[in-house]
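Shown here: the complex without one of its protein chains, the others still in place.
Naming follows writing order (A, B and C), and every chain is counted from residue 1.
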Amino acid sequence: MIKKDKMKIVSTRCIAKDTIEMVLENQFISGIAVPGQFLHIQVGKHILRRPISIADCNKELNQITILFKINGVGTDELANYQQGEYLDVLGPLGNGFTTDGESKSTVLLIGGGIGVPPLYYLGKTLKENGINIVTILGFQQKDNVFYEQQFQELGETFIVTDNGSYGHKGFVTDVIDQVGRFDCYYSCGPIPMLKALTAKLKGKKGFISLEERMGCGIGACFACVLPTKDGTSYKKICKDGPVFQAEEVTL
Amino acid sequence: MIKKDKMKIVSTRCIAKDTIEMVLENQFISGIAVPGQFLHIQVGKHILRRPISIADCNKELNQITILFKINGVGTDELANYQQGEYLDVLGPLGNGFTTDGESKSTVLLIGGGIGVPPLYYLGKTLKENGINIVTILGFQQKDNVFYEQQFQELGETFIVTDNGSYGHKGFVTDVIDQVGRFDCYYSCGPIPMLKALTAKLKGKKGFISLEERMGCGIGACFACVLPTKDGTSYKKICKDGPVFQAEEVTL
Amino acid sequence: MTNLAIELPGLSLKNPIMPASGCFGFGREYSDFYDLGKLGAVIMKAATATGRIGNPTPRVAETASGMLNAIGLQNPGVYKIMETEVSFLSQFDTKIIANIAGSTLEEYEEVAHAFNETEHVHALELNISCPNVKEGGIQFGTDPSMAARVTEAVKKASNLPVYVKLSPNVTDIVSMAKAVEAAGADGLSMINTITGMQIHLPSRKPLIANRTGGLSGPAIKPVAIRMIYEVSQQVNIPIIGMGGIQNAEDVLEFLLAGASAVAIGTANFQNPFICSEIIDELPNILEKYGFHSVQEAIGKGIVS
Partner (left out) sequence: MTNLAIELPGLSLKNPIMPASGCFGFGREYSDFYDLGKLGAVIMKAATATGRIGNPTPRVAETASGMLNAIGLQNPGVYKIMETEVSFLSQFDTKIIANIAGSTLEEYEEVAHAFNETEHVHALELNISCPNVKEGGIQFGTDPSMAARVTEAVKKASNLPVYVKLSPNVTDIVSMAKAVEAAGADGLSMINTITGMQIHLPSRKPLIANRTGGLSGPAIKPVAIRMIYEVSQQVNIPIIGMGGIQNAEDVLEFLLAGASAVAIGTANFQNPFICSEIIDELPNILEKYGFHSVQEAIGKGIVS
């Protein structure tokens, strides 16, 4: 079920360069949100809503955390909203990650930049289910890094920066070989990263979360489609995704 | 001289039905404002500024008072601005009333509805110059009445409402005969009122302040013109006005 | 009691509000938000003869008070639509309008004919103006004689009333309207989107993969009002008005300009309840401005 509702801004703060963490409150939406889903947020009077992943969810406090990067006019305006104000939100949207892994198995989370957020709620949920978590997070450079501590609490965490200004230098794919055995991977990040990653991990069971410019966010307008591998059909990122099996789609 | 500047909202309050009094602070603009001039106010992201008369000006405190009625989307948004916020203002604009009357003379102020505001600063200024003030203010009905007290402090004040729910019943023109001798009149209000008034006071020296939808507000776009009596030329309300000699224009 | 009902060829509408084609899919997603039986009608997404995969993405971009789209007529084809979508929509107490598109005259005929086979479709909206189909769609929509030809063909291929959806991308909208009226159109639907473009500065390329897209939303409302005003004075068939409607005041503005009913597109994306909320608000707005019925307001803004 999807709801259009007001979410109260419980807190908002800058956690890295141009990166905002915002905690939102709404009982219904937090009550049913699963990892990988997203919120479609009305910002000011903009004609289109902004899709932002659910980065964390606290069902006791009825809270959802979002993490977003100031990336244009909408996210810039969103960053200026203050604690106590309300956001008009459509959500939770999308399918979310399948988290039915067996306990005792190990999963690898690989996040790039602003693709990191959905992996946090996923990792937390998996860990609660007794699954081992290893994380690789890639950022452009040192001042973009966020949530390192939070992921470390879930398990071993590698930070990679493009220029080596923090953690390992290079790309997330460069450190995968340092990770031991894992049963499955979950990833979200820029397309070039996902391309390199799915190529490197070909044959492995994996799930990736994708982005596309959206209209409705609920599957009605056909804005956010992705052709299936055979090219004769398509998936809607907003409804059939944003999470797909790595093998299922062509990037 | 016209300035584009920020004006701080010192206070804002509702003084009658849908009628807001807002006190704004800016040294330069308050320093040179004369009665009858107006401010061209940027509200939100609206493409066109909103022209609002200067209702009072306190040169010691660097403050200007505006009074406006919620009349559409822009004034509605303006009413929601809070104390402490800033408005982007172009002003002071227009010519203003000529206030070179001789002291000891008597002037009649006639205001209708949201045409009342500019008359207050005018009346105050005239009174300071030793001129006697008599005021007639017309409103739709009781809950629209504002600034009665303030005008009474300037001199005798008649209130008229369309339905008689407060003061005299009828139109401002109905009570003019009750006013004694006066040397000159100043008026601002809806066109039908100004028409009736200038007809009734034909031959009297008088000044009227006019409204028109504006673009630039400074005389460049030719949006706000008014044909002169002979029809071969025109005046710009924003620059040559908003105040005109009653005889000068065709309503 | 304000009377919202309105009679149009083939469409006895309980109210003049319908979602615009392409902005509401086939209603499924929005049926989770409210009972579609509340709507005057539903205009379905464009149908072509066989399924289409549409344009590459990005397919949408945001503009000042508007958006661009270049979906490219993606749809599963008329037969699939009849089977799964019309049958789904037919459960609701509302009228169904099928938006039909094609690259050739024959394709239009085939689609029109197919929709004729079900009792659940009450009217056709002939989309001759989709700016995102390159094979010829643009020609039909900008040339009066081509538009007349496709209108005639569709009228022959089907017994359903035909509302021709006009493109605003023309020099002379009135002659387009007159041409399709003469060709037998039962009504008009206007306006479709205005062709526009946005260039993405970082990539230095058109943001929409198809380069150009159709501009919709409040930005185009003044153009829609102007065209409906002009056309309604020159034709005798009713107009379904659309272009930037966001609230009940906007609906009244379209009625005053000469529309007999309206469609709401882009606004559904911001607020999935918009059509339902406008239906609730419309009686108050009509009354506020002195009207007792929708019928009474039609064309009242026209100064002769």
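One rule holds for everything that comes next: a residue touches a chain if its C-beta (ideal position, glycine included) is under 8 Å from a C-beta of that chain, and two chains touch if they have at least 3 such contacts.
Worth saying up front: this structure is predicted, and the values here are computed from it rather than measured.
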| item | value |
| --- | --- |
| Chain not shown, its touching partners among those shown | B, C |
| Sole residue of B:170, B:190 or B:219 that reaches the chain not shown, by the stated touch rule | B:219 |
| On chain B, residues whose C-beta touches the chain left out of the figure | 1-2, 4, 42, 46-49, 74, 90, 212-227, 231-234, 239 |
| Missing-partner contacts on chain C, residue numbers | 63-66, 68, 142, 169-172, 194-199, 201-202, 204-206, 211-212, 215, 217-223, 225-226, 229, 244, 249, 252-253, 256-257, 289, 300-301, 303 |
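In this section, only the chains that are shown with their structure count from here on.
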| item | value |
| --- | --- |
| Graph class of chain-chain contacts, one of line, ring, star, complete, other | other |
| Whole-Å separation of chain centres (CA-atom averages), chain B against chain C | 47 |
| Multi-partner residues of chain A (each touching 2 or more other chains) | none |
